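Here the complex is missing one protein chain, while the rest keep their positions.
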Amino acid sequence: MGPCDPNFLSCFLIVALPLLSFAVIMIFTWRRHRLSLAISLTCSTIPLILAWSLFFRLKDTVTLAKPIVTQVNWLVSDAVIVPFGFLLDPVSLLMLGIVATISWLIQIYSIGYMEGDPGFARFYADLSLFGMSMLSLVSASGMLQLFISWELVGLASYLLIGFWYEKFSASEAGKKAFVVTRFGDIGFFMGLVFLTFFMKDINIFGLGIFDINNAALTKKLTEAQFTLCALLIFCGVAGKSAQFPIHVWLPDAMEGPTPVSALLHSATMVAAGVYLITRLFPFFAASATAMTVVLVISTITLLLSSTIGMVAKDIKQVWAYSTVSQLGFMAMGLSAAALGGSTLFAGYYHLTTHAAFKALLFLCAGVFIHHFGTNDFFVMSKDGGRKLAIPMVTVTIGALALAGIFPFAGFFSKEAILAQLWHLPNKLWVGLGLFGAFLTAYYTFRVIFVMLFPRKDDDPVWQEYYVREEGGHGHGAHDDDHGHGGHHGVPWVMSFPLIVLAAFTLVLGFLQTPLEKFLLGESHPHEMNYVLLFSAVGCALGGIGVAWLDWGSANARWQGFIRKVPALENFFIQKWYMDHFWRWFLNTFIYGTFSRIFTYNDRRVVDGGVDAVAFSTIGSGRLLSFIQTAFVQLNLLFMVLVLAGVGLYLLMGR
Amino acid sequence: MLVFNQLETYLYLALLLFAIGLYGVLARRSLIAILISVELILNAASINFMAFNRFLAPHPAVGQVITLFIMAVAAAEAAIALSIIVAVYRKLKSINIEHATELRG
Partner (left out) sequence: MLIAPLVGLIILLLLKDEQKFLIRAVSLVSAGISLALSIYTFMAYDKGLGGLQFVEKYEMVKTFGITYFVGVEGLNAPLLLLTGIVIFTGVLTMWELEERTKEFFIWILALVTGVFGVFMSYDMFMFFLFYEIAVVPMYILILVWGSTRKEYAAMKLTLYLMAGSGLIIPGILMLYSASGLNTFNMLLLHKAHFSPWVQKVAFVLLFFGFGVLAAVWPFHTWSPVGHVAAPTAVSMLHAGVLMKLGSFAVLRVAMYLCPDGFHYWAQLMALLATVGIVYGVFVGLSQTDLKYVIGYSSVSHMGIVCLGLATGTVDGVNGSVFQMFAHGIMTALFFSSVGYIYDRTHTRDIHELGGFSRIMPVASAFFITAALCGAGVPGMASFWAELLVFIATVKVFPVQGLLAIAALVVGALFALRVVQTTFFNAPNPKFTHFEDVSPFLGLPRMMLIATLIFFGIFPQTMVGMIKSAVIPFLQGM
């Protein structure tokens, strides 16, 4: 259990190496790009190997009920004890592997994508920082350590989103991401603070995740306490996993370089929120009220983001909104499972498959963006996007998986979630879930069909869609350097990760049963629910079919069916006016009201009061200064008279 | 009894000197005159010390020591005062105290 334990050591190395690389690059080698790359790659390859070796070594010995906990005390104050350590159970082992793999792949990919950027070394430093904090988040043994990594992940994301900091929109997006997730984290933090007291009442210090779950299973706390803490912690989840109504930062976060979008905003960081729910699954499950709230919010998120995804023209925006919607889907699955008394498998499974295929989709998008210097997939289509064979094939695989088509990974995991929803007494949820699946398939294939089947160059539709903005959207200085210049095919460092991820996407689907066995220690035989199966596949195929009619077939109108209802379309294009709402809120209340009033108060009332005292002192000095005639002898006379008076008084007085 | 052998004589002398000095300090307008008057006041104090020492004090030397001390202080004081007066003269071209009114409020 101590620090010399081999498990502890290898976990520690997994976490510490990327941090080391961050520090070394930031302090010493930030001017030397090659060297920094070497350092960073070394420090991400070793954790990769360690993580998988841990996985294979321990996969038969640990279970959810009996994890390996190794920790040392980090900080001991009075009521606050923060342990530093690692909790190894199936959930964290698998996630460690996934995070390590994806960050490694992204680092490889970025060699090609970021080549020649002046901030190359800084980029790798930030990636390392991110890797460190995400790995520590995944394996943390205590909630406070998790919270710290959680914040560090936010910091890394801030740095990476605002990577091209000379662009106003990028630095603005970074700021927005940090502040909005901070907003959620405050809730998280308050939840932890309350939890500290509740746990202290039953003499458990240090907020170990395992202890919390045990307390939940044995009903040590009251229902109200669970609900309060669970809801507050869910605020943090909503912030990081971009759930309604604080999802607004995620689409803007696409201002960062595309590998960052792939790494942070699809596969790992945003999944942290959902991961937290799985981590504390028994705890969340202990409060039905909280889970209902989660269910409602995630459903809203699913529908909101799918509908916005239908009208976006920026390929990264589409994937971003699909990420938001899939995260909503996972949260739905988890909360439904909690309400239905089932296990965390469905949501977690979707988390893993989603990590693979969404990273794939983003990386493909990155290849296109890198090649064409634009984010608009209509432009890519016209400029011959389908000629890039490898990315086009892989992006189609990813899209099929996202839409939930057999035999790709998404099919199985979506199926599992829908089955959870099906078990709820209220069939509304499963209906909404199916509708979400339909929309997902539609907007995904809208992109694919547009890219695959471009119109002829003189087709009138281009007037509406072919708008080449100079400088692109979110790609700034980069494409001016070499984006336009080099139609140089796809470098192998970029296509290699694509192929690996595509392979994952294909394979993961068939690993459902072994994975379930590994996670839960047992595998439930699936009774095949044919009604559900057919309706799910039907929805997905229906979505694709509608997309085909709208965008794919030779005589399609190239107008979304939503165009029929212009008001609704506008509503979607304006992103349900959520951005407007927050902007208004910020301007009116924070800047407009509090800040102004307080500043005014400071200048006029507090400071003014003090100055008034000072000036009145000077003024009264002026008033009294008539005594000062500067006539020395008068003063002396006065002095002598007074002294004489005192002397007389002393002589006569007694 | 001889008039010289009485304490009162010396006290009256000192009082006279002090009164003259005080009058000088308060009434004369020339800085030099004021300085001289201050010396008179100091001398009055010295005479007092000597007189009390001679007629009342058990120890014969204390008063004389203090007188010597006063003389030293007076010399220093006169030096400083004269330098101030010179400075004032340089600035105002006058040593009349009525002209030194820069500190008026």
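The chains carry the letters A and B, assigned in the order they are written, with residues numbered from 1 in each.
What we mean here is this: a contact is a pair of C-beta atoms (placed from the backbone, for glycine too) under 8 Å apart; a residue touches a chain by one contact, two chains touch by 3 or more.
Predicted, not measured: the structure shown is a model, and the values here were computed from it.
Quick one: jot down which shown chains the absent chain touches.
Result for the missing chain's touching partners among shown chains: A.
Considering the complete complex, identify which of A:V179, A:L432, A:I499 or A:V632 is in touch with the unshown chain.
Considering all chains, including the one not shown, the answer is A:V179.
Kindly state which of the options A:A100, A:M114, A:L152 or A:V248 is in contact with the chain not pictured.
Going through A:A100, A:M114, A:L152 or A:V248 one by one, A:L152 is the residue touching the chain not shown.
Which is it among A:L58, A:I111 or A:M190 that touches the chain not included here?
A:M190
Extract the touching residues of chain A with respect to the undisplayed chain.
26, 30, 73-80, 144, 147-149, 151-152, 155, 158, 162, 165-168, 170-172, 174-175, 178-179, 182-183, 186, 189-190, 193-194, 196-197, 590-591, 594-596, 598-599, 602, 606-607, 610, 614
In the analysis below, only the chains that are shown with their structure count from here on.
Using CA atom averages as chain centres, what separation in Å is found between chain A and chain B?
Distance between chain centres: 89 Å.
Within their complex, state which residues of chain B touch chain A.
The touching residues are 22, 25-27, 97-98, 100-105.
Which residues of chain A touch chain B once you look at their complex with the stated criterion?
Of all residues in chain A, those touching chain B are 621-622, 624-633, 636-637, 640.
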